[in-house]
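Now for chain A:
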Amino acid sequence: MAGTGSCLVLFLCSHAAGNATLFHSLRLFQAYANQLHGHPMIIYVLSKGLFLTFAIHIITGILLFWQNRKARDHKYKVQKRTVKMSQASRTMIYSGLFILLYLIIHTSAVSFGDHETIGLTISYLFSSPLVILFYITAFIVLAIHLSHGFWSMLQTFGVNHPKYNKLTGWLTYIVPISFLLIFGAIPLLFI
Partner candidate 1 sequence: MELTANVPEGPLSEKWDNHRFSSKLVNPANRRKYKIIIVGTGLAGASASATLAEQGYEVSSFCIQDSPRRAHSIAAQGGINAAKNYQNDGDSIWRLFYDTIKGGDFRSREANVYRLAQVSNNIIDQCVAQGVPFAREYGGTLANRSFGGAQVSRTFYARGQTGQQLLLGAYSALSRQIKAGNVTMHTRQEMMELVLVDGVARGIVTRDIINGELTTHSADVVILATGGYGNAYFLSTNAMASNVTAAWRAHKQGAGFANPCFVQIHPTCIPVHGSYQSKLTLMSESLRNDGRVWVPKKPGDTRPPASIPEEERDYYLENKYPSFGNLVPRDVASRNAKEQCDAGKGVGTTHLAVYLDFSEAISRIGEAAILKKYGNLFQMYEKITDSNPLHEPMMIYPAVHYTMGGLWVDYNLMTTIPGLFAIGECNFSDHGANRLGASALMQGLADGYFIVGTSIANYLGSTKTQAVNTDHPQFAASKKQVQERIARLLQSSEDGPTGKLTVDEIHKELGLLLWDHCGMARNKEGLEKALAELPAIQEKFWKNVYIPGSGEELNQSLERAGRLADFLEFAEIMIRDALARKESCGCHLREESQTEENEAKRDDNNYSHVAVWEYQGKDKEPTLHHEKLTFENVTPSQRSYK
Partner candidate 2 sequence: MTKNSIDLTLKIWRQENSRKTGVFETYRLKDISTDMSFLEMLDVLNEKLTREGRDPVAFDHDCREGICGTCGAVINGVAHGPEPETTLCQLHMRHFENGDTLVIEPFRSRAFPVKKDLIIDRSSLDRIIQAGGYVSVNTGGTPDGNATPIPSATAELAMDAAACIGCGACVASCPNGAAMLFTGAKISQLSLLPQGQPERKERAMAMVTAMDKEGFGNCINAKECEAVCPKGISIRNIARMNREFVKASFLG
């Protein structure tokens, strides 16, 4: 989970950087898209690799979810969370599935659409307040998913040391919030 998760975070970074061109102008964004598609090899490798990473991330996630449900075969009569922050960790599967739903919609509408008119596609898309709402909700869910996922990834890689825990603690807030701000602001540009 952590391995694929970290790849996906990197993808999000590049995606956010690309999309940030929208803050300048729709034209620049279109130019960026055209530029990107001018290298079919890159697109081919990246899109297949990305698909594979997503698939592994999702399938492992679902498998682990089932395995973990089986390991706790008997629920407690009284369920109590001692750790308040752990809510995000317990809902990873649900936030993850919602993001999957978003991905299906987003990719079929945007990514697999005609890249030459991608600028038009998104301005058409974001003319509907419902779509904007759906996108922003998805980004909030993504932020929640990442709020646990990012720290969890570090922990799984063994990064937990009093010396650096303050920094990683900050990053677990900064990383999801940055993504939320960048991605979340884009639909709002079209209002």
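In this section, a contact is a pair of C-beta atoms (placed from the backbone, for glycine too) under 8 Å apart; a residue touches a chain by one contact, two chains touch by 3 or more; residues count from 1.
As a selection rule, all candidates are chains of the complex that A comes from, given by their letters.
Keep in mind that what you see is a predicted model, and the values were worked out from it rather than measured.
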Identity of the candidate that touches chain A (this complex; choices 1 or 2): 2
Chain A residues within the candidate 2 interface of the complex: 64, 67-83, 85-86, 89-90, 92, 148, 151-152, 155-162
